[in-house]
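Presenting chain A:
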Amino acid sequence: MDKVQMLQVLAASLFALGLTGVIIRRNVLVMLMCMELMLNGVNLSLATFAHNMGSAVGAVLVFLIFVVAAAEIAIAIPIVLLLVRRKRTLDIETYTDLKG
Partner candidate 1 sequence: MADATILSLVLYLPVAGMLAIAALPAGRDGVVRAFTLAVMVLQFLLSLILYAHFDPAVPGLQAATRVPWIPDWGVNYVIGLDGYNVLLVILTTFLGPLVTAGAFSAIAKQVKLFYAMVFLIQFAMLGTFVAQDLFLFYLFWETMLIPMFLIIGIWGGERRIYATVKFFLYTAFGSILMLAAVIYLVWSLWQTTGVASFAFADLYKARLPLEAQQWLLAAFALSFAIKVPMVPFHTWLPDAHVEAPTAGSVILAGVLLKMGTYGFMKLGFPLFPEATRLATPLIAMLSVLSIVYGACLALVQTDIKKIIAYSSISHLGYVMLGLVSLDLLGIQGAIMQMVSHGLVAGGLFLMVGMIYERCHTRELAAYGGLAKVLPVYSVFFLILTLASVGLPTTSGFTGEFLVLIGAFNAAWKPLAGTPGIPVWVAAVAVSGVVLGALYMLWFAQRFLFGAERVPHGPVADLNAREVSILAILVAAVFWLGLFPDGAMKRTELAAREYQELVAAKRAPAATRLTGEVPAEAVR
Partner candidate 2 sequence: MGLLTLIVLLPLAGFLLNGLLGNRLGKGFVTAVGCGMPAIAFAVTIKCFLDLKGGGWAPLSEVAYVWTMVGQDTFEVAFWFDRLTAVMALIVTGVGTLIHIYSTGYMHEDKSYARYFAYLNLFLFFMLLLVLGKSLLVLFVGWEGVGLASYLLIGFWFGDMEKAAAGKKAFIVNRIGDAGFLLGMFVLYSAVGTLDMPKINAAFMGTPVPAVSASLVGILLFIGACGKSAQIPLYVWLPDAMAGPTPVSALIHAATMVTAGVYLVARMSGIYLHAPEASSVIAAVGALTALMAATIALAQDDIKKVLAYSTVSQLGFMFVAAGVGAYGVAVFHVYTHAFFKACLFLGAGSVIHAMSGEQDIKKMGGLARKIPITFVTFAIATAAIAGVPPLAGFFSKDEILWFALASDRGGSVLLVLVMAFTALLTAFYMFRLLWLTFFGKPRMLKEVEHHVHESPLSMTGVLMVLAVLSAVGGFLSIPHFLEPMVALPGVRPGMDAYHYWVVGGSVAIAAVGLGAAAYFFGGDASRAAAVKAGFTGVYRVLSNKYYVDELYDRVINRPLLWISDAIFLRVGDRFLIDGTLNGLASVAQRAAGRLSRVQTGSLHKYAFLVLVGMVASLVWMWRHG
């Protein structure tokens, strides 16, 4: 297994770990952190390829994802705070208001 493959496996594991966390954890904050984990998995993968192929495109995308992730958190945390203020809990299962 060469270096690239190893890094890719690491990236995939990070992503899978994040996804699992989002699916099984009930705490909203933990879910958000797991999402960050997924994004970073993708970032790692992109950075690896960028380095391997000598192209800057991947690196640019990484920066884009950084910005998006930062913005996302900046909006998500206040939303979570507001939610908590309403229902006094971080349990995601209590927030089913959009149920069809």
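The set was built so that all candidates are chains of the complex that A comes from, given by their letters.
Methods note: contacts are C-beta pairs under 8 Å (C-beta built on N, C-alpha and C of every residue); 3 or more make two chains touch, one makes a residue touch a chain; residues count from 1.
Since the model is a prediction, treat every value here as computed from it, not as a measurement.
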Inset, instruction - Mark the candidate that touches any copy of chain A in this complex, from 1 or 2. - result: 2
Inset, instruction - Going by the contact rule at the top, pick out the chain A residues touching candidate 2 in the complex. - result: 19, 22-24, 26, 31, 92-93, 95-100
